[in-house]
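Now for chain A:
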Amino acid sequence: MSDSTNKTPDGNWTPRIVAFFCNWCTYTAADLAGVSRMKYASNIRVIRLMCSGRVDPQFVVDAFAKGADGVLIGGCHPNDCHYVEGNYKCLRRYQMLKRMIADMGIEPDRLRLEWISAAEGEKVRRVVNEMVETVKQLGPLGIPAKFEQWDKEMNALAEHVAASQGAGAPGSSGQNKPQTAQTAHV
Partner candidate 1 sequence: MNIMETRKNEPVRIGFYVCHCGVNIAHMVDVEAVAKYVATLPNVVVSRNYKYMCSDPGQEMIQKDIREQRLNRVVVAACSPLLHEHTFRGATEAGGLNPFYFQMVNIREHNSWVHTDRLEATRKAMALARAAIQRVPHHKPLEVKKVPINPDVLIVGGGIAGIHAAITMANAGKKVYLVEKEPSIGGHMAMFDKTFPTLDCAMCVLSPKMATVGSHPNITLWTYSEVVKVDGYVGNFKVTVRRKPRYIIEDLCTGCQECVANCVYKEPKFPDAFNLGLGKRKPVYMPFAQAIPSIAIIDPEVCLNFKRGKNPDGSYTVSDKCKKLCVVACGDRKAIDFSQKAEDKEITVGTIIMATGFKTFDPRRTPYYGYGVYPNVYTALELERVINASGPTEGHLVMRNGKEPKRVAIVHCVGSRDENTNRWCSRVCCLYSLKLAHLILEHTDAEVYNFYIDMRTPGKSMEEFYNRVAEEGMHLVRGRVADVYPDPNDTASGRLIVQAEDTLTNRILKIPVDMVVLSVGLEPRPEAEDLRRLFNLSCSSEGWFLERHPKLAPVSTFTDGIFLAGCCQGPKDIPDSVAQAGAAAAEAFSLIDKGYVEQEPNTAFVLAEECSGCKSCIPLCPYTAISFNEETKKAFINEALCKGCGTCVAACPSGSIVQNLFEDQEIFSEIDGVLAPLPQ
Partner candidate 2 sequence: MAGVAEAAVVDRTTTLQTLLNTPAGKRMITCIQCGTCAGTCPYGDYMEFSPRLVINMLRRGFIDEVIKSDSLLRCVACYACTAKCPRNIRLTDVLLPLVKEQVLMNNTQMPAEFQKSLENMHRYGNPMGESPRKRTAWTATAGVKVPLIAEVKREVDVLWFVECYTSFYARGQDNSRATAKLFAALGVDFAILGNDEKCAGECGQMTWESGLFESLAEYNMKLFGKYKFRRIVTGDAHAFNAFRFRYPMYGLTQPVEHTTQFFARHLEQLKPKLKKPLNMVVTYHDPCCLGRAVGCYEDPRALLQAIPGVKLVEMVHNRVNAVCCGGGGGGMWLDTYYKQKGMDRLSERRVKEAIATGADVLAVACPYEVSRFEDALKVVPHDKPMVVRDVVELLAESIG
Partner candidate 3 sequence: MNILVILKMVPDTVEELNVSADGKSLDSEFLRFKLNDPDEHALEQGLILKEKSGGKVTVIALDAPEVDDVLYTALAKGADRAVKIPVSQAGLGTKATAKVLSDFFSSGAGAVTPDTLVLVGTYAIDDLEGELAPMLAVHLGLPYLGVVSSVAASDHGLIVQKEFAGGLRGEFEVELPAVLGIQSAEKPPRYVPVAKVRAVMKSAKIDEVEIPAPTDTVCLDVQRSYKPEAAGRAEIFEGSPEEVADKIVDALAKSGVI
């Protein structure tokens, strides 16, 4: 289990943002930002995929579950997808995800989708900085710590139920665990 919040050596919290960038546009744009020596916040960890259409909603949920404070997805502009329409598929999943994470108690602003073409190094810089600023405002998400807390609560509840009912149905405490907790323990 990873630590619940990311701390710098001096003990201050600083957000961790996982980014899924498509190989053709946004990853290349981030390379361009590098070649152009643009400066931006170091909180971002880029994972390269061939297309934003490859972003499985599970990747996003998993990132949050493992301690990300924000998730950024970068794809080609509409009409410009290297794979014709992968970015549209991504957009639909993103809209669904936005609602889903809100239901899970995660602020929707922690997830962001941006179209960034290979020429837009400057946009990478801007979007990353904005995203870090937004997440800093929101504060640590700390899902892993919450899982631990919830597990403890559930176990306590289960023990309580077991104690009051005498011999309860075995395994009931496990079934009462929130669904997301199971995902997180994958």
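For anyone wondering why these and not others, all candidates are chains of the complex that A comes from, given by their letters.
Heads up, the rule we're going with is that a residue touches a chain if its C-beta (ideal position, glycine included) is under 8 Å from a C-beta of that chain, and two chains touch if they have at least 3 such contacts; residues count from 1.
Note that the structure is predicted; figures quoted are calculated from it, not measured.
**Student:** Determine, using the touch definition above, which of 1, 2 or 3 touches chain A in the complex.
**Tutor:** Answer for chain A among the listed options: 1.
**Student:** So in the complex, which bits of chain A are touching candidate 1?
**Tutor:** Listed in rising order, the residues of chain A that touch candidate 1 are 2-3, 7-9, 14, 16, 18, 23-25, 27-28, 30-31, 33-35, 37-40, 42, 45-51, 53-59, 62-63, 66-68, 79-80, 82-86, 89, 93, 117-120, 122, 125, 186.
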